[in-house]
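A single protein chain has been omitted; all remaining protein chains appear in their positions.
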Amino acid sequence: MSVKSFREAINEALRQEMERDPTVILLGEDIAGGQGGIAGGEGSTGNMFGVLKGLYEQFGAERVIDTPISESAIVGAAAGAALTGLRPVAELMFMDFFGVCFDQIYNQAAKFRYMFGGTCNVPMVVRGAVGAGFGSAAQHAQALWPIFSHIPGLKVVLPSSPYEAKGLLIQAIRDEDPVMFLEHKVLYNTKGEVPDEPYTIPFGEANITREGDDITVVAFGRMVQFCNEVADKLRPNFSVEVLDPRTTSPLDMEMIVESVEHTGRLLVVDEANPLCGMGSEVIGSVAIEAHGALRAAPRKITAPHTPVPAAPNLEELYIPSRDTIERTIREIIAG
Amino acid sequence: MSVKSFREAINEALRQEMERDPTVILLGEDIAGGQGGIAGGEGSTGNMFGVLKGLYEQFGAERVIDTPISESAIVGAAAGAALTGLRPVAELMFMDFFGVCFDQIYNQAAKFRYMFGGTCNVPMVVRGAVGAGFGSAAQHAQALWPIFSHIPGLKVVLPSSPYEAKGLLIQAIRDEDPVMFLEHKVLYNTKGEVPDEPYTIPFGEANITREGDDITVVAFGRMVQFCNEVADKLRPNFSVEVLDPRTTSPLDMEMIVESVEHTGRLLVVDEANPLCGMGSEVIGSVAIEAHGALRAAPRKITAPHTPVPAAPNLEELYIPSRDTIERTIREIIAG
Amino acid sequence: MKKPNQDLQSITELDKDTLLRGYRAMKTIREFENRISIEYAAGNVPGMTHLYIGQEAIAAGVCIHLSDDDNTASTHRGHGHCIAKGCELGPMSLELFRKAGGICKGKGGSMHIADVSKGMLGANAIVGGSSPLACGAALAAKTLGKPNVGVAFLGDGASNQGTTFEAMNFAVVLKLPMIFVIENNGFGEHTGVDYHVGSGDIAGRAAAFGMPAHKVDGTDFFAVADAMAIAVARARAGEGPTTLECLAKRWHGHYEGDPQAYRSKQEIENTRETADPLTIFRTKVSRSGLVSATELDAIDKEVATEIDDAVTAAIVAPQPDPSELLTDVYGSY
Partner (left out) sequence: MKKPNQDLQSITELDKDTLLRGYRAMKTIREFENRISIEYAAGNVPGMTHLYIGQEAIAAGVCIHLSDDDNTASTHRGHGHCIAKGCELGPMSLELFRKAGGICKGKGGSMHIADVSKGMLGANAIVGGSSPLACGAALAAKTLGKPNVGVAFLGDGASNQGTTFEAMNFAVVLKLPMIFVIENNGFGEHTGVDYHVGSGDIAGRAAAFGMPAHKVDGTDFFAVADAMAIAVARARAGEGPTTLECLAKRWHGHYEGDPQAYRSKQEIENTRETADPLTIFRTKVSRSGLVSATELDAIDKEVATEIDDAVTAAIVAPQPDPSELLTDVYGSY
């Protein structure tokens, strides 16, 4: 156990799995830092965010594969390779690029098992950076997990801390299904305790990050940290339970419903856009499954129904804030 | 006013708008039936479903443009043309093909106005066939409107009848924003009264197709017809109000909430997959905005979280059925 | 390196067993498809179906060089590839009729029929879907140090899809053991290849990506098999990808039921008379004296029985169990 950054936790998960299993390969753009083509360089930066640092040096060009800028080929090749003996981990530098290659994810990889009558496994991971807060504007800062979660056949993972990142990524690599692994770019530098040895965190099991009795706050991804901070601040006046579902598909509605039945109040905090988003999903499911359990109207805090703006002050307004979370919790409890 | 099929209603909308406005063009695969390239043919079938029949003959190859199988080029060209003086109506034969061209829809067309600070209009329509019930299996039968509705900047239209189809399509063509126009393939042959002259139906205004007091049933697309039939069958024992939102973005939550406040019960029926779908959205929003208005737990009937199966018996089970709708309404009212 | 357009000697080079296997595949495709066409018209086959008739020599000539460990990714017009790749007619028929016991349990149907155990990674209802997938199989072979290849079947229409071009460059850059088999059958749906390929030269486009690309007579089993032999040898030797543009004609409509208003009756008749891969095969082998007509006739008979058995059984077979709706979405969830 030692303190590692979110970036390091991901790196360690990949390295340990690659050491353990020779069928795990990485492919993507600039993941070997252009080492495939250029002499005279000083070594790979390990992708745009430095997440893969050292992996090219350790595993070589055969397993850390730089590709042309051709996301359909990258993800499609990962899907084809997953059918034929590898466990590929494909990288979309920014998950926002899914628009040029989604067919290979949602119509191909996600549906193989069903279309083929269960005669195959599709053990692949598509990793990519998500989220706002980095000033990267409309096409490099989207959340997108509600879209991926809508697709049967995909699993969608949204780690909120270094510990989660490592355990969930190892699970994703060992999983027999295609997994979208979403790395919030603002989290890369956050630090936390991470075991040195490999471990897995099962999918579909929410994590209670704060126990409480007055309200259930379901928070996704980066918002878990925000909600934890608010919960700590409000204590002991208010006892706020914070749940981190960790995967949006499967989504642990069981634990959410259990918590809501205990607290009688519900707030969902998510950075994704609102329409057909996680807030709607969680609140809708609670309304269906636990009608009558809510003592107050449930609320959701999400990004607005707008693209991500470039201006820093607007981007800050775009992202749910600790202040809004705190105010909303107070309002719900005040009734 | 005369009886027309859904197919004819769409055809008429396109024809009338093309007659009215020379900047309206159509582009897509085989929409001119290959007339661009082949001598000796007997005329254009007018796309795979015969929806565009006669338009090539009337407007010629300059305005009914056959393209190579290159959806990114088709939709991207539509977006570029929309910025520079045309009102393109691009066709995706099956909306399921969005996976190879979604970037040009969701990152480009949908975001131009915002990214460019409001300095442009993007008057384009992407038409395409959606829905199961045709035996076309996993990659040609998806609903997809929850995904499109999640994207800020897109409008999403889901006509449930020939009347709706014509009025909504004319509105879509005249609209200054990119519109996803989803044609349920099983509806093409359904008939209904359709005015001969052009007319528009505004977006974001739900249509009450059956008035009632006991329960609000919100139904989307093809499901409107199913729910109407069930409502008629249950009368006079149960008084079922059926709402057809007609557009999923914007979504007329105001009228839905009003209806729920009147009936105190809610069922959402949708053919799309459940996670982050319309059922979650509607029920979630009602829970937030009209907490306490519901006398019974709300319910949703959707496709399961699976791809569309090929076998006819499984496909029938996949699609929400009149029986399930009836049974569920009875259960909700029974409490 | 040997070039496929040089004078070919393969009739004498291929052993008799291979010749008979190739013929059997072609004949099976032809008669199976003819039967499916009849059953489709009779309303017995659910959904859309695209027939391969006229292109038999391509699937057969390509797959004659492949084992179960060589992986192919196919198209919406995939029955021929299945048969040539060794899928069994019984489960195939059940699948096309969408019945219990189908290769995909009836959940895939014509456009998603697959048998991964046979290296058939699926028909594909997305035009252009096959090439990236086959590249993945080629990448797996390369990474695992196996001598196998990936083969993408695709049409002239699919050759315009961005995924195809990406895959070509990708395969060249990574020197993958890949073969792109482009079946130029004159049409993408209703649209002629002369219209939709701007350069008029599909193989030329592929060559510009930096790989050998050959135009081959796709109605001639031997022309295809010879070109494929070279491509496969190159791939297995680690020298990288090849494209074969195989020219043939689609005999039927794009899908069963297509009225083909865009095409003259005369052209269709001409095609059937002058470009029949089975006739061409028979003529060539009989001239070579290697195989007798009697031997081929015997195959014809066996094939007819086999098809009739498979299809008849499929027609009367039960539909999948309703519980199948919810299975096979995930390995675990």
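First chain written, first letter: the chains are A, B and C, and each begins at residue 1.
Rule of thumb we're sticking to: a contact is a pair of C-beta atoms (placed from the backbone, for glycine too) under 8 Å apart; a residue touches a chain by one contact, two chains touch by 3 or more.
In this text the structure is predicted, and so the values were computed from the model without any measurement.
S.K.: Could you tell which one of A:Gly167, A:Gly221 or A:Pro307 touches the chain left off the display?
M.R.: Considering all chains, including the one not shown, the answer is A:Pro307.
S.K.: Sort through B:Ala9, B:Ile31, B:Leu52 or B:Ile65 and give me the one touching the missing partner chain.
M.R.: B:Ile65
S.K.: So one chain is hidden, and I want to know which residue out of A:Ser72, A:Thr190, A:Thr263 or A:Ser280 touches that hidden chain in the complete assembly.
M.R.: Result: among the candidates, A:Ser72 touches the missing chain.
S.K.: Tell me which of B:Leu92, B:Met115, B:Leu144 or B:Val240 is the one touching the absent chain.
M.R.: B:Met115
S.K.: Need a quick check: the contact residues on subunit B for the chain that isn't drawn.
M.R.: That gives, for subunit B, the contact residues 23, 25, 27, 62-63, 65, 67-68, 70, 72-86, 88, 103-104, 107-108, 111-121, 152-153, 155, 175-177, 203-204, 250.
S.K.: At which residues does subunit C meet the chain that is not included here?
M.R.: 160-166, 168-173, 195-201, 204-205, 207-211
S.K.: If you put the missing chain back, which residues of subunit A would it touch?
M.R.: The list for subunit A reads 29-30, 33-38, 40-45, 48, 66-73, 96-97, 99-100, 134-140, 304-307, 309-314, 317-318.
Operating definition for what follows: only the chains that are shown with their structure count from here on.
S.K.: Could you please state the distance in Å, as a whole number, between where the Cα atoms of subunit B are centred and where those of subunit C are centred?
M.R.: Inter-chain centre distance comes to 36 Å.
S.K.: Compute the distance, rounded to whole Å, between the mean C-alpha positions of subunit A and subunit C.
M.R.: The answer is 40 Å.
S.K.: Out of subunit B, which residues touch more than one other chain, so two or more?
M.R.: 72, 96-97, 99-100, 137-139, 304-307, 309-310 - these are the residues of subunit B that touch more than one other chain.
S.K.: Using the touch rule from the top of the page, what residues of subunit C touch 2 or more other chains?
M.R.: Within subunit C, residues 104, 106-108, 112, 124-126, 162-163, 329 contact more than one other chain.
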